[in-house]
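Only one protein chain is missing; all other protein chains are in place.
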Amino acid sequence: MFYRLSGTYHTSYEADRKLWKIPTDRWLVVAVLLLALLAPLYVSPLYLGSYVLPWVIWSAAALSLTLLMGLAGQLHFGFAAVMAIGAYASIHLVRFGVPFELALLLSGLIAAVIGAVFGGAALRVKGLYLVMATLAMQYLVDWVVVNVPAISGGAHATLRTPAVSFLFMPVESLAARYWLALGWAVLLTVFFMNVKRTSFGRALVAIRDKDFAAAVIGVDPFKTKLMAFFTSSFMGGVTGAILAFCFYRAVTPEQFGFNVSIQLVAMVLVGGLGSVIGSWLGAGFVLLAPIFLTNLVSGLAAAGWVPVSQNFLSHLPLMIYGAMIIGFLLLEPLGLAKIYDNIRKYFLVWPFRHARS
Amino acid sequence: MAYFLELLISGALTGLMYSLVALGFVLIYKSAGVPNLAQGALVMTAGYAVWLVMAWGLNVWIAIPIAAAIMFGFGLVVERLLLRRMVGQPVIMVVMLTLGLEILLRGLVPGVLGSTPKPIDLGIDFAPIIIGDVFINRTSLYGGIVALLLVGASLLFFRTRLGTKLRAVSDDHVSSWAVGISVERAIGISWGLAGIAAVVAGALWGSSQGVDWTLSTLLFPAVAVVILGGVDSVPGVVVGGILVGVLGTVIPGYLDSVAGGSTRDVVTSLIILLTIMVRPFGIFGREDIERI
């Protein structure tokens, strides 16, 4: 009723290959996109600056990572390091005099090249060993950033982003920074939805499902895995640069530590591996849930409803965050994307009960 | 030369202390095939447990067995409630689940018991053992000996009836089921044993640096140890530990003042990377043969 059809029945291959198989989905996306574009007009600076903006940027990061983890099945526990390379490269390039637009691309390329080198480990191992190898990469990059003052920015290891403009729009006001970040995130989203329908995307999926089998049907695992790391690191590198210029505007090594890598993996998993909507929902959930919990708990404490120590209160969000990761993995391993899908299917055929996707 | 010797010895002993953390990881991986990235947090929890029991006014040597009993039970509970439901799931799910457990413990334990560093006094003399110009730290010496004893005990344990069952389980879950071994129980016991190993590690590391959440950061060197030694090899823990400790002490001992920064983490990272590139299953690990 809500979707004005009783399920999806395709009569041609074109219809089945469509990005939006149901018109209502398309209108929903257009509506959300419009709402997102106009957000600076109706969302207060508090929410735009500290909720919506980081959500959009981290969604882009989660999309970059889920290309690797969800589509190509290559685990990566050092993705924050990739973003750090992009962030630091972009700042140094802009300071060197490279125009911002070009610096974004170049920083993505630098991150992609270094990321692909580390992805080399993936050519040899997979699963747990790949987790460990990328973890080691995280520590190596951290060390280089902290120990080379020329990269990290001298005594205080804080690097401020220079004033820049993107296509003649100064990246200064909150709205401008938000639009730039949104533009990048939307671009990644569109890319991600379409890459699944290309030969490259199908090669990635084949590698994920079984790399030996993929080799048998003519997909070169060597090339495809490297391409996966390269593409994903490029996206991650540019996202890191966007994060530096649009959100933090002063970069320190701690912003790209190991715990950030874990957060990114949590976003991808809680959202649902390899899902576009899951990346958005997962990023929002993992990023904002601790913040909401902190505020809620502090609010309750201020009202005197939870008579416990400050120490316990401040650790409570951490506990709930850990418990939520565990809970998702145990109860809904397919993540928020699956929950969204269930709801959508319910409404697809409402008031009846059963649906085909 | 004395300098080199001293670095060598203190490195080997420190490495054996890392082995204590790594042992729990290997025990679980060997029987359940589960990479337990929460082992660092288990060590932290165990350190807090020892401190808590001591706070009841008990002597440390009584507190450690009690804490070991608590942690054994805790390991059983974790396995029963969380890991048993992950059987057959992809490795990424298990890895993330143990990381979720790590986050949970890092919130819960310091949140309830307090986050300022807690002391554990094992009564070990401060004065070093001096041989020529070589100083040997007593805490790490005893830690190293305990690590060797514990690994030896684990090896013996795998020769007992129960240990044989555990080895069978590590070989093949389905076949073990078929011959009537309770796979669930075996895996549960391996978690309990990892809890006991964590108590020893927590007490020793806690006595040297104090008990707080930073104990969970011991996971990183422990990971290097298990990767180098082989994720499913108990003797590998000793050899891997000594190698990681020696390389991570001798190389920084000569390089740090030149490099102007601590190179230990770089050495540890490179050990992980090189092992994975050259011999992914480690020195003693069993190579996985993958079927299509």
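Letters A and B mark the chains in the order given here, with residues in each chain numbered from 1 onward.
The working rule: a contact is a pair of C-beta atoms (placed from the backbone, for glycine too) under 8 Å apart; a residue touches a chain by one contact, two chains touch by 3 or more.
As a convention for this text, contacts and distances are computed from a predicted model.
Enquirer: If you had to name the missing chain as UniProt does, which of "ATP synthase subunit a", "ABC transporter substrate-binding protein", "Phenylacetate-CoA oxygenase subunit PaaC" or "Carbon-monoxide dehydrogenase medium subunit" would it be?
Expert: "ABC transporter substrate-binding protein"
Enquirer: Looking at the full complex, which residue from B:P35, B:G75 or B:P110 touches the chain that isn't shown here?
Expert: Once the missing chain is taken into account, the touching residue is B:P110.
Enquirer: Residue by residue, what part of chain A touches the chain that was omitted?
Expert: Contact residues on chain A toward the absent chain are 32, 35, 43, 45-47, 49-51, 54, 146-147, 152-160, 162, 247-250, 252-255, 259, 284, 287, 290-292, 294-296, 298-300, 302-303, 309-311, 313-315, 317-318.
Enquirer: Go through chain B and note every residue touching the omitted chain.
Expert: Interface with the chain not displayed, on the chain B side: 3, 6-7, 10-11, 14, 17, 106-107, 110, 114-119, 121, 126-128, 135, 137-138, 140, 205, 208-210, 212-215, 217-218, 248-250, 252-253, 256-257, 260-262, 264-265.
Just so we're on the same page, only the chains that are shown with their structure count from here on.
Enquirer: So, what's the distance in Å between the C-alpha centres of chain B and chain A?
Expert: 33
Enquirer: How about chain A: which of its residues touch chain B in the complex?
Expert: Residues 69, 75, 120-121, 124-125, 127-129, 131-133, 135-137, 139-140, 142-143, 146-147, 210, 212-213, 262, 265-266, 269, 273, 311-312, 314-326, 329-330, 333.
Enquirer: Provide the residue numbers of chain B that touch chain A in the complex, in ascending order.
Expert: Against chain A, the touching part of chain B is residues 35, 82, 85-86, 89, 91-93, 95-97, 99-108, 110-112, 114-115, 220, 223, 227, 231, 259-261, 265-266, 268-270, 272-273, 276-277, 280, 290, 292.
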